[in-house]
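Only a single protein chain was left out; the remaining protein chains are all shown in position.
Chain nomenclature is as follows: A and B, assigned in order of appearance, with residue numbering initiated at 1 for each chain independently.
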Amino acid sequence: MISIESTSFAYDDGAPLLVGVTLAVQPGEYVVVAGASASGKTTLARLLAGQTGADAGAVFRGAVTLDGETIRFDGAPTDPRIDPAAWSARVGFVAQGAWGQLSMMSASVGEEIAFGPSNLGVPTDQLRSLVADVAAALTLTPLLNHDPRRLSGGQLQRTVIAAAMAQRPAVLVLDEPFQGLDDDSAQDVADALEVLRGAGTAIVVCEPMLPRAAPEGARVLALADGRPVFDGLLTDARGAGLRRYGIGTAGDPPRLDPASDPTGPHGRELVTLRGVGFSYPSGRRGDDRSACLAGVDLSLHAGEIVALRGSNGSGKSTLLQHLNGLCRADAGSVSLAGVPILRQPTGALAACVGFLFQDTDQQLFERTVLREVSYGPFAAGHRRDDAVRRASEALERVGLGALEEAHPYELGFVQRRLVALASIIATGPAVWALDEPTAGLDDPARTLLAALVTAHARGGGAVVLATHDEAFARAVAHRSVRLEGGRIMPEDHPSV
Amino acid sequence: MSSSLTLSTEPTAQRPRRLLVALGGALIVATYLFLVIVQPAEIAGGMGSVASLVSLFGFLGGGALLVGGILPTLTTSSLVVMPLGIALNIAIGQIAGSLGMQIYLDAIGTVLVAVLAGPAAGAATGALSNAIWGLFNPFALPFAAGAALIGLLAGLAAKHGAFRRVYLAPLAGLVVGAIGGLVAAPVAVFMFGAAGTFGTNAIIAVFRSMGDKLLVAATKQGLLSDSVDKIVVFVVVALIVYALPQRAVRQFPFARTYRVLGARSGERTAQPAAGNDRVA
Partner (left out) sequence: MRRRRIYNPLTELLAAVLLVVLVLVVNRWEFSLAVLVLVVVPAVVSSGRPRQIGLAVAVVAGPLLLSSLLLHGLFYPEGSTVLADLGPARVTAEGLSFAALMGLRMSVFTGVLLTAAMTLEVPELLATMTHRGWNRKLVFVVGSAVGLIPHVALRARQITRAQQARGLVVGRGPLARLRALLTVTTPLVIGLLVDASERNHMLGARGFSSTVARTSYLPDTDTPGQRIARRVMLAVTAVFSTAWLILPVVTG
């Protein structure tokens, strides 16, 4: 029904991607395009969606066949231009990051789903029944009157899928649709995709890793450096040794060097929380969907790695933000190495606590990776040349030494995350607070992160990480703390 | 070889509605001239209501005609950044407040859109920006034409290379700000009796105490404060656009075609020091 034969694809200055890649998708199929960062999977997804990148200076050679109609591209300016509206009526596409796919002019989920058909002049009453059908299939009916800008991650993702499905395309292509979702939301999205597939829609999902669970008969096309390395059933892919191409399986523990076994707490107390209570001022509630805290005690010693666990809204992020003063406790006290956090500005605490945000992109603002990473140590009081040297070393450690002069935003998602991590390493705080550090990472980056975290603890630092990634937490952390409704739940201490 | 899935090779460029644009521009110029020439009668009373009506309809209507003429010609790549520029205009005002800045900086979005997407998109962004801002702050409404002019001039400046060198940006800002101040003054005078913040009114008071007419005093004040404001705005926008990744700039045909930005540092041949010491 749709098939693609790519001879090559290149941005005007880059190395060719998608060399000799072919993919054919049949109705009702579930195809996983798996590949580590920069493997070309997003490019393939966009090609399937009819975006050949000609307007952004990319050159595509190959052919795409949709419903028996073949369109050839020779990389010449005279190449045909795909009609995006006609194409999307047959191939729906959900890109990474839901915000860019909202029109931002809809105050309700219903309007957002109807955005496409209403552009084509479908009358109001027909719009209503069409939206009702799509919403029912994706269990969005109770949300139809909600503001799409105030949904949780999973609900937002399903809204965007519904908007792409409003014209009933026969193929749906999704680029990392589960990124940053907790298990329950990811399951909701997976269920929604299953409903669509049950109705005959072919589903193509790009993922950095092989999925832990997928519909029966799911196929995998694995890419590495823009070349196909595996094409077959998911069940066979698991045993095909794809890890050497940087493609792991979601839910597997990261590979840890046995010698790097974390030693565990040794030495002084670095973080002390005593009876911390916190609630957001009522006016700010809609902000981050963050939960309150009540009576939280937590202590962290040098050499210790603690995983914060709990569902979305349980207060994990809020707790983390108490460590560097982004949130100030209403009750109780927070101390860093015995010094209480009172009125010090957050910026002054950056030298003691390194914070990795869930959305790292909000932290990057410099023109080159090197300048970006040297900002932290410079702000912490190091001399300029010293800051640059530390930045350089930190970049070496996260494996980005060759990209010092690149623009942070020209890197892929995984690399940007590593840049943010390098910023923390270069600044050199004793305590690391990491919010969902593994979200969206590929296998090599996840393994690297595990190694860096354990090395930091071994070197006398302490790490708190809020994470949904159970396997990672179990492999790396000395103990887990479970939060529910802003309180710490008693739990067994799974030791490594 | 056209098919149901491809577009015809002839791009269907929409003709600009030149008549509307010309009418809008003419209306704004005529309004300004009328206000400036008639002004002696203003303070004595009598012409007051006519002058304020003319400034409301002339500037607002001119702005509306401009938007009406420009909008249909804009491509979607320009269209999607306009809301962003409008939201930035309004939101940065708030950040500037929260960081305790003393200037308004309410044109950063307009100038940014003008630099990336061209003078037409910039003008429309400025006009619509003030129209939407009028929902929160009605005093912004009558300045729509002035804001459109800022966008238009910023786009023209960018087209002719004012952003190819960082040091040219403040010069362009000075010129654009002066013109903007000239145009805004009669609106402020005839609509609101030149009411502004305490800071701007203090400047007007100084000129008034020297015996200047209200319009003259407000114009001098406009020249002064708008120039400073626009110098800062142009510098901020220049620093932002040079910090943008190339990919983000390349998506705009205007910025690509007219090479709005000069050779950039941060590419492989990193230039030493110059302008690099933002952290210092």
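Definition applied: a residue touches a chain if its C-beta (ideal position, glycine included) is under 8 Å from a C-beta of that chain, and two chains touch if they have at least 3 such contacts.
These numbers come from a predicted model, not from an experiment.
Undergrad: For the chain that's not shown, point to the residue among A:58, A:127 or A:388 touching it.
TA: With A:58, A:127 or A:388 as choices, the missing chain is touched by A:127.
Undergrad: Would you mind spotting which of A:180, A:310 or A:376 touches the chain that isn't drawn?
TA: A:376
Undergrad: If you put the missing chain back, which residues of subunit B would it touch?
TA: These residues touch the chain not displayed: 43-44, 48-50, 52-53, 56, 67-68, 71-72, 74, 76-77, 79-84, 86-88, 90-92, 94-96, 98-102, 105, 108, 112, 124, 128-129, 132, 134-139, 141, 192-198, 201, 204-205, 208-209, 211-213, 232, 236, 239-240, 243-245, 248, 251, 278-279.
Undergrad: State which residues belonging to subunit A touch the missing partner chain.
TA: Listed in rising order, the touching residues are 49-51, 84-85, 87-88, 93, 95, 97, 99-108, 110-111, 114-124, 127-128, 131, 149, 163-164, 287-288, 321, 324, 326, 345-348, 350-351, 355, 357, 359, 361-365, 375-376, 379-380, 409, 423-424, 427.
Throughout what follows, only the chains that are shown with their structure count from here on.
Undergrad: Could you give the separation in Å between the centres of subunit A and subunit B, each centre being the mean of its C-alpha atoms?
TA: Spacing between the chain centres: roughly 37 Å.
Undergrad: State the interface residues of subunit B toward subunit A in the complex, per the touch definition above.
TA: Spelled out, the residues of subunit B in touch with subunit A are 1, 3-7, 9, 83, 242-248, 250-251, 265-268, 270, 276, 279-280.
Undergrad: Taking the complex as given, what residues does subunit A use to touch subunit B?
TA: Residue positions touching the partner: 50, 55-57, 66, 69, 71, 78, 80-83, 86-87, 104, 365-368, 371, 375, 378-379, 384, 405, 407-410.
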